[in-house]
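Omission of a single protein chain aside, the complex is shown with its protein chains in their original locations.
Moving on to chain A:
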Amino acid sequence: MIWETVRLALRSVRRNALRSFLTLLGIVIGVAAVIAMLTIGAGTTEKVKADISKLGSNLLVVRAGHAAGRGGPDQTIRPLQDKDLAALRAHLEGARAISPAAQKQVRVIYGTENITAGVTGTDSAFLDARDWTLASGRAFSDSEVRSGAGVCLIGETVRQQFFGAGDPDGEIIRVNRSSCKVIGLLAPKGYTGFGQDQDNVVLMPLAAFQRRIAGNRDIDNIYVAADDRTPTSELLPRVQDILRDARRVPQDKDDDFDIRDMTQIADTMTSATSTMTGMLSAVAAVSLLVGGIGIMNIMLVSVTERTREIGIRLAIGAHEKHILVQFLVEATVLSLLGGIIGILIGLSLAGIASLTLAIPFAPSPAVILLAVGFSALIGMVFGFFPALRGARLDPIDALRHE
């Protein structure tokens, strides 16, 4: 019986192919927009998460200065010092790696080539803290770190600029007029979500950086990577306590440093993305409503056109519910068809977007199922009133209808 009705509905949709298609357009556009939005949104979220994890996972970043109003006119920033780092190393529990870093954009020269790269002074724990790996060569030895030797690790972009595909190991490059021996090559990390090239870097021992490039003993950041058992949210107050103690911050004063939890930042960005996606989807949902009204309209036309047919069916013994189901199924088939076309178009759009925006293509089966269910629901809801109108017709009047 129901299969019979579905067949009948398909036949009726096919019979008025152009009209059916135009009616479907609202649903198609609505579903396509929602599917595209949600799929692109999911891709963006994945991309953001991947970017954040490139910075290093479970990472706390400590900077000097207040969290808010950093560098305001009424306060001088007390930079992080070696003793702060030493205090963390001595007292902090639950950290996998603790590493200092001082950075500067500096001109780097090899032969006749020169580029501007992000030069970072740090130690060997940096690679672990920031999830960097070496493609070749070796990390700094302890004695190199202690003495501030003229050695460095370079990123993929720097290698390509200076050495092409060649092996940089043992070559001497000039960083801010002092020479530096390349001892290792970092594995590529690619760009951040903000378009920053993470491979255009040179790492050198902190002491060497401070002496030759910065000209002071300051540390810009201390990276603290949590171990597997310690969530960053637990680690953060410990770091705070130790640093307040080491820096002798009075009880009644705010911290004169700022600790950022990268996991938290990742969560914030993910939720911002999903809010955005949700809002855009809501706008697209309005189109579904319009599509639903279109279906209601065309079903009313269809019921009127087929008044005589309804009369015949009623006369030969159709129950009210038979007529109701017939038109309800027709409306549902119509909107379901629109939904399926919409899903295909939406996924295609998301596919194109993922290619052009370089984000992952992340179609969600749940979202697709939901779209199918929702478009069927639209057909049922908006098809109900016209169907009921057909079912309630008086057979005598309906048979007389021209």
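Convention: a contact is a pair of C-beta atoms (placed from the backbone, for glycine too) under 8 Å apart; a residue touches a chain by one contact, two chains touch by 3 or more; residues count from 1.
The criterion applied here is as follows: contacts and distances are computed from a predicted model.
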Complex member absent from the view - protein name from UniProt, among "Isoquinoline 1-oxidoreductase subunit alpha", "Anti-sigma factor", "Propanediol/glycerol family dehydratase medium subunit" or "ABC transporter ATP-binding protein": "ABC transporter ATP-binding protein"
Touch with the omitted chain, as defined above, among A:A86, A:V283, A:A315 or A:L369: A:A315
Footprint left on chain A by the chain that the document does not show: 1, 4, 15, 308-309, 311-322, 395-396, 399
